[in-house]
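Note that one protein chain is taken out, while the other chains of the complex remain in position.
As written, the chain order gives the labels A, B and C, with residue 1 at the start of each chain.
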Amino acid sequence: MVLLDKEGNKYLVRVEDRELQTNLGVLNLRELEGLEFGQKLRTHLGEEFHVLPPSLPDLFEKLKRGPQVVLPKDAAQVVAHTGVGPGDLVVDGGTGSGFLAIFLGNLVRPDGRVYTYEIREDFVKLAEENIERAGLAGVVTVKRKDIYSGIDETDVDLVTLDVPEPQQVVPHAERALRVGGYLAAFTPCVETLQLLCQALRAHRFAGVKTIECLVREILVRPGATRPSTEMLAHTSYLTFARRI
Amino acid sequence: MVLLDKEGNKYLVRVEDRELQTNLGVLNLRELEGLEFGQKLRTHLGEEFHVLPPSLPDLFEKLKRGPQVVLPKDAAQVVAHTGVGPGDLVVDGGTGSGFLAIFLGNLVRPDGRVYTYEIREDFVKLAEENIERAGLAGVVTVKRKDIYSGIDETDVDLVTLDVPEPQQVVPHAERALRVGGYLAAFTPCVETLQLLCQALRAHRFAGVKTIECLVREILVRPGATRPSTEMLAHTSYLTFARRI
Amino acid sequence: MVLLDKEGNKYLVRVEDRELQTNLGVLNLRELEGLEFGQKLRTHLGEEFHVLPPSLPDLFEKLKRGPQVVLPKDAAQVVAHTGVGPGDLVVDGGTGSGFLAIFLGNLVRPDGRVYTYEIREDFVKLAEENIERAGLAGVVTVKRKDIYSGIDETDVDLVTLDVPEPQQVVPHAERALRVGGYLAAFTPCVETLQLLCQALRAHRFAGVKTIECLVREILVRPGATRPSTEMLAHTSYLTFARRI
Partner (left out) sequence: MVLLDKEGNKYLVRVEDRELQTNLGVLNLRELEGLEFGQKLRTHLGEEFHVLPPSLPDLFEKLKRGPQVVLPKDAAQVVAHTGVGPGDLVVDGGTGSGFLAIFLGNLVRPDGRVYTYEIREDFVKLAEENIERAGLAGVVTVKRKDIYSGIDETDVDLVTLDVPEPQQVVPHAERALRVGGYLAAFTPCVETLQLLCQALRAHRFAGVKTIECLVREILVRPGATRPSTEMLAHTSYLTFARRI
């Protein structure tokens, strides 16, 4: 569950015999026992924290990060361009910390499934912990397998790729996707992007489109409204294509 | 259903006694009868079209547009910042053409619900046609009601606002949202944004954050890869806040 | 000279026996004779136009355009990255309409010089007309010569390139530039950019840096301040390097 103070600061916690230091005082996490969502927990200074069910953004802020993760701003563009939703069957290549798989698992649940391929044992373990924490263990499955060597699933609605050589997966995705299904790939560098698009055009894919998504924060303050001076200037190019 | 040619061009059609002119020849839509998804329809010139179930992006390209619509790139940021998903209860203020309501309906189905408020009779009618066409009639309900005067629903997971004076809805959203629920508002101009943020800070909302989302297309072509020279330079500022 | 009305609309004119239709009435351009800058000319409806010396932005809006031109926003970045100024000797490859040469001529005058190379006779003629019109005939010289085959000048402060294969000019620029001088190249596509940077690294250049410059207009209007919905999303990548 999530503890949220009046400033919007949050802590992802569970009932346990532990004290939690916050900037508003000390919380006894044993006292969470029996509390329902919406109720409050008090610090030793009497400050209140709301007990909430964790939202996906809460989880993304608090999950363990190993390798570079796909950010929500980019993962969300997959929804915009493919319409992925409840009940869909998704194959995800390059699990990493599992963030994209979890993001998609949250959208296809409860009847859809996400199978995410990863070759590094340490990433498999990290991702499985994060999936468990996100409550998506029944929806998202990590497979310790090299997606360059093939995709087991068929009639797939969406294949997402965040791997160094996505062009190697294009023939496998062609076979795995249903007609009308989508491929979505994340490539940080132009050279990989070029190889990917070349491969897509050589296989049964149409509507190949590449975008980049920039999100800038605006600081809205009385008398001093302005964009933030910092932003993430590049994550990945996002390429979408449709199986025909 | 959608007819997709080898170039990625598409037509949203249904079985009827009508001929459809395409750039690859004439299609007889009566011949769609009995065809399954994945099969092909031929033009009088012998060119093939794949018969596909429509995806959400297909629908968004083909739905009827009345007033300015919330674009998928921005609607998707609501997913990124609120984690809206299957089973959620959503209230949407300012239906317009119904695009945002349909986008959200597709994500909360089958058990979630979207109630979208609109005062203009012509927009109500247009949105209902679009919702019907999107197959979401059981999930998304248009209410001909002024959201400035109140929200009927309670224990709401997400309130989205695309209205001229969102600040007027803030007290209603405060009452309608469950603790931990999110408000997401679209404001094209800075002045409205300022009034909205002022209202949010005066009510039980935390974590107020405003962003803008820019999407640029990259044209990946052999020997001539470059960003598109055109892009939508502004749609709306997006503000997110959480009910505490 | 420039005629400017109260709304900011402008006309680039000279004294001649001609009537000019404006949205505020008809002007007799013969009446300009003897008027000094700062005085006014009236239309037949009595509306006033200010008689002004043309500024460089005035000229850029009114010069004849043939091929794609380097825009002021990008030309200005050459100033930011190279410090080009009065007295400098500049070689410009790929004259086109002459805009970049004129922009630079205006900065190095009266003692500096810009030699601009162009192979197409029609562009040479167009550029010479524009340079004449900008009053920079003594400062900017168009040479009908292929810059791929060599640069005549030596001890050059700045070489600017807006040609299809800038990498071909790198060895010539190496010989032409003084130690510490700058090369600035405009390349619309990534592939050319890659070839250019490879060539620069293989020659006596240091501090190779590539940027893109995006300018977005903000519409500041009472109660409706917002960014413009349109912007030029890409012109050229700009690469700067320094002769060592």
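The rule is short, and it goes like this: a contact is a pair of C-beta atoms (placed from the backbone, for glycine too) under 8 Å apart; a residue touches a chain by one contact, two chains touch by 3 or more.
As the structure is a computational prediction, the values presented were derived from the model and not from experiment.
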item: Touch with the omitted chain, as defined above, among A:65, A:201 or A:216; value: A:216
item: Residue ranges of chain C at the interface with the undisplayed chain; value: 2, 4-8, 37-38, 50, 52-53, 55-59, 72-73, 75-77, 79-83, 85-86, 106-107, 109-110, 178-180, 182, 190, 193-194, 197-198, 206-220, 222, 225, 227, 237, 239, 242, 244
item: Residue numbers in chain A that touch the chain omitted from display; value: 188-191, 212, 216, 223-235
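Please note the rule applied: only the chains that are shown with their structure count from here on.
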item: Angle, in degrees to the nearest 5, of the Cα rotation that carries chain A onto chain B; value: 180
item: Chain pair bearing the highest count of C-beta contacts; value: A-B
item: Where chain B and chain C are represented by their mean Cα positions, the distance between them in whole Å; value: 44
item: Chain centre separation (chain A, chain C; CA means) in Å; value: 46
item: Shared interface positions of chain C, touching two or more other chains; value: 190
